[in-house]
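All protein chains but one are shown in place.
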Amino acid sequence: MSTLIFPGDELKIDGDKPTCLGPGLYYDPVTQEIEPTNAGVEVVSETKRGRTAYVEFNSKRYIPAVGDYVIGVIVGQFSDSYKVSLSSFSSSVTLSYMAFPNASKKNKPTLKIGDLVYARVCAAEKELEAEIECVDSTTGKDAGFGVLEGGMVAEISPAFARCMLFDQKFPFLKMLSSFTQFEVAIGVNGKIWLKCDELRNTLACYRSMLECQKIPVARYRETIKRHFKNIVDAAADK
Amino acid sequence: MMATLGLLTNVDGSSQFEWQDTKVLCSVTGPIEPKARQELPTRLALEVVVRPARGVPNTREKLIEDRLRGVLTPLIVCEKYPRQLCQITCQILEAGENESEFAVKELSCCVNAAFLALLDAQVALHSFCASVSLAVLKESHELVVSPTDEQLRVSLSTHTLALELVAGAKSVQSVLLLDSNGDFSEDDLFKVLQLGEQSCLELAQFLRKTIAEKIKNELVRTELIES
Amino acid sequence: MADTEPDSLEIHPITFPPQVLARIEPELSLQRHLSLGIRPCLRKFEEFREVHVDQGSLSRYSSSSVATSNNILGSNVLKCGSTFVITSITGGIIEETVPLRSEDIGEEELMDLTKQRDEVGKYATVFPLVEVERGRVGAPTDEEMTLSQRLHDCILHAGIIPKTALDVKCGVRITGKDGDVKIVYPDEQADDVTVSHLQQQKKWSYVLYAKVVVFSRTGPVFDLCWNSLIYALKDTKLPRAFIDERATDFKMTVRTRGRSATIRETYDVKCDPEAWIPLNLVESKIGYASSFGIIDLDPEAQLNDDEDENMELPSSLLLADIDTEAEETCIRSTISVIGDSSGNFSSVLLVGGGAKITLDAIRNALSLSKKRSADLSSKLARA
C-alpha cells in the first residue's frame, strides 16, 4: 500500500531510531524536523541496521548524488580536469584527469570536447561542483566506465532510466534483445546510450525507448515490434 | 476551476491554472546554472517573470512579480540548492479583469499556477500553498470569493490572499500574502482572512486531488513491475 | 593533520565592535539588540521615527519663490531619520474623448448609470516616477518600478482624487477692443455666451505626475514615499486654464490630392500663471502609511546576563517602522498599512516570508498605524 505525501504533510516516522534520509525529505536545521519536500509516494523501510526513508517521485531534472551512474558530454577542458554536462542548463560537473584507470601525471586521458563518457558520481556536495570518475576508485580498476564511441544517446525521463538500471525484472531491455544485439549504457541522469551493429537497429531501439517510457509495460512488446518492422519496411522500400 | 500539470515538454515543470475567466500558464526550469550576477552563495536564486495576456510587460507585471516572489521564496527550500537558479515564468492567458485597474485575480492564479509548476518540477518545497482573490461588494457589503469582473468594478475593496498550509493541507501555517486595496475596516479584513482561509483549504484539497491523479498515472508503470 | 597534538588546541573567542558585527552578522547583531529590549537604531520596538515635513517650498505658488518659469504645482520634502524624500507634482492637460452627442439619450443615461456604479472608475490617480538614489545611473531598478506601480495603484484604489476634481473649467482669453486682455472663466461669469458655447464642445482634464526622489535610503521606503506623495497632493494647486478666444471655433481645410476635408484644429490650452484652484481631494479617504515587521526571537542569540532576567520577552516581536539594513534583511514578515486614524484602511499588505503573522500581530499593527496616522495628519496643522 503506497501513501501519497505532499510538502507540508506530516511524516509518519518518529525520531527514536537513526533514520537515513533519501530524496524528497529535508532535515530543517532550524526546526530540527524532517519534512517532506516533494509530492510522491512515501517509502519507509526498516532494516536491521536502521531505517531508510524517502519519497519516490519523478522529476525531469537530474540532481547529482554520490554513486549514480551517469552519461555526460565533455563541454570544456582545463589543465587537470574536464568540464562535463550531465543535463542541459544544469551546473556542469568536474571529471579529473586522475579519475581514469592507470592515470598518472604523465599519462593523461585524451578526451575531446563533445565526447560522451560513462561515469560515476563520486562527490556531490550541494555547495560544491559535483565530481564524477571513470574508474572504480576503491579498486583503481576500469569498471566499464569511460568514453562511449559510436551509438546514439536517447534523452528519457530519469525515472525510466532508474527502472532499467535497478529493476532486474524490468522487461524492456530483455524484449529489445530478442530483436537485436546491442551495447547499452544507462545513466540515471536520463540519458541512455545504445549501439547496435546496424544503424537502423539503433534507430529502432531509440524510437522504441522514447515511446515506451510513456506507455504501460503490457504494450512494450507490440511497440518494439512495430518500430523494428517500420524500420525494416522503410529500408525495403528503398 | 481547472488545473493541469506537465503540459509543456521542454521545461522541468509546468502547469495551467484556470479559475472562472482567469487563466495562467506557468513553467519552471531549475535548479540550473545561474548567470554570475544572479548567483547567491547560500541560496537558490529565483527568476520570476510574469507576462501579461496582451501587450508587453511593464511596471504592473513587475509588481505582480514582486508579490509572487514574496510568496514563493519562503515556500521553496532555497537552502537546498545553493548557487543555483530557478526560473519561474507565468504567462497570463486570460486576465479576467480590467487590467488597468486590477491585478487581484491574475495574482492569485499566478500563485496557484506557480506552486503547481514547482511541484511538477519537483523543486523542494516546505509546505503546501493555495491562493484566492476576494472582494467586498458595494451595495450588499457581501464578501465574495473569486469575484467576476463586474463584481470587481462595483467592489469597495479587493483582496488577494495566499496561505501556507500544512498537515495534509488541512491547517494554516502562516499568511504568505495578503494584498488588500480599496476602502475597508479592521472587521472586513478579519472577515477576509476567515473566509479566505476556508476557501484556500477547499482549493488546496482540489489541488491535492489533481496532483495525486498525475502521480498515480506516472506510477502505474512502476506498480505493475512490482506486482 | 591537526589531530597530532589535541592538547595544544586553543580556542580564542573573536570579538568585534558592534558596527563590524552588524555588518558581518546582521542577524546575530539584531537578535542581541532585541534581547536587550532595544533595536539597533536605538528605538523601542513599537516606536516610529519622527517625521519632518516641508510643504510647498519647491512649488510655483510658494511665497518665497522668485521664479516665473516653475512648473511644479505642489511639493513636499519629508525627512524621516536620515532618509529624505522630495516629491513634486507636475501637471498636464488631456483632451477627453467625449462621445459624440448621440440622438438616443437613453443610451447615454444608461452609460452614466453604469459609470456611477463603477467604484474604481470614478477616481483618478497620479503617474508617479520614483527614483531611489544609490549612486548608480541607468534604467529604473525593480524596486523603483514596484514602488511607482504601488503608489499608482494605491492612489487609485483609495479613491482620493475624484475624476471630477481634475476637470478643467476652461476659460477664454478675450482681447477687448481697446487691446486689454482678460480671461473669463465659466464659473465666474456663467452668463457669458462664448464660454458656455465652448463648454459644450470640448472637455479637458488635468493629468498629475509625481516625481518622488528618495535620498539616503536606509530601509524600506514605501511608507515614506506614500506619505510624502499625500502631503504633496494636499499642497497641489491646479492652475486655471484658458484658450484664446480666436481658437474657440477654429476650422481649417486641408487639401489632400484634390479632396478637401474639414478638420478642427486642436485647441491650444494654456494655463493662467496667476489664478489657481485647489486640488479637491476626498479628505475622508486620505490615509497615511506605516510599516511593521515581525521577527521571531532566537533564544540562542540572547545574551544570558543573569541580572537582566526581569525582562520577559515573547517569542516573536512586532517592530514598527522598519529601518536599517539589518532589520530590512533579517525581517522577512512585514505588514504595510495605509489608513486613517479612525480605522478606515485603503491598503494593507502582509508578506509572510519569515515569522508567522498572527491575528494579534495584525490587530496590534493596525492599532499602531491608527496612532501613527493621527500623528502624521497633524503635521500639516502644525506646520
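Going in written order, the chains are labelled A, B and C, and every chain counts its residues from 1.
One rule holds in what follows: a residue touches a chain if its C-beta (ideal position, glycine included) is under 8 Å from a C-beta of that chain, and two chains touch if they have at least 3 such contacts.
Please note the rule applied: contacts and distances are computed from a predicted model.
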item: Options "Rpp1p", "Exoribonuclease phosphorolytic domain-containing protein", "Ribonuclease P protein subunit" or "LSM complex subunit LSM3": UniProt name of the undisplayed chain; value: "Exoribonuclease phosphorolytic domain-containing protein"
item: Shown chains that the omitted chain touches within the full complex; value: B, C
item: Option from C:Leu28, C:Leu129 or C:Ile277 whose C-beta touches the chain left out; value: C:Leu129
item: Given C:Glu25, C:Asp272 or C:Asp375, the one touching the chain that is not displayed; value: C:Asp272
item: Among C:Pro26, C:Pro220 or C:Pro239, the residue in touch with the chain that has been omitted; value: C:Pro239
item: Touch with the omitted chain, as defined above, among C:Thr90, C:Ser316 or C:Ser341; value: C:Thr90
item: Absent-chain interface as seen on chain C, which is shown; value: 58, 64-73, 75, 82-83, 86, 88, 90-95, 127-129, 133-135, 137, 139-140, 145, 148-149, 152, 173, 181, 206-207, 209, 211, 213, 215-218, 239, 242, 269-274
item: Those residues of chain B which, in the complete complex, touch the missing chain; value: 56-59
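In this text, only the chains that are shown with their structure count from here on.
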item: Arrangement of touching chains [line / ring / star / complete / other]; value: line
item: Gap in Å, rounded to a whole number, between the CA centres of chain C and chain B; value: 28
item: Inter-centroid spacing, chain C versus chain A (mean Cα positions, whole Å); value: 55
item: Chain A residues counted as touching two or more neighbouring chains; value: none
item: Chain C: positions in contact with at least two other chains; value: none
item: Residue ranges of chain A in contact with chain B within the complex; value: 2, 4, 6-10, 24, 26, 28, 35, 37-41, 56-61, 63, 89-92, 126-127, 159, 163, 167, 169-170, 216-218
item: Residue numbers on chain B that touch chain C, as the complex places them; value: 59-60, 62-63, 65-66, 70, 73-74, 101-103, 138, 153-158, 164, 173-186, 189-190, 193
item: Chain B - residues contacting chain A, complex; value: 11-13, 29-33, 77, 80-84, 119, 121-122, 124-128, 164-169, 173, 208, 211-212, 215-216, 218-225
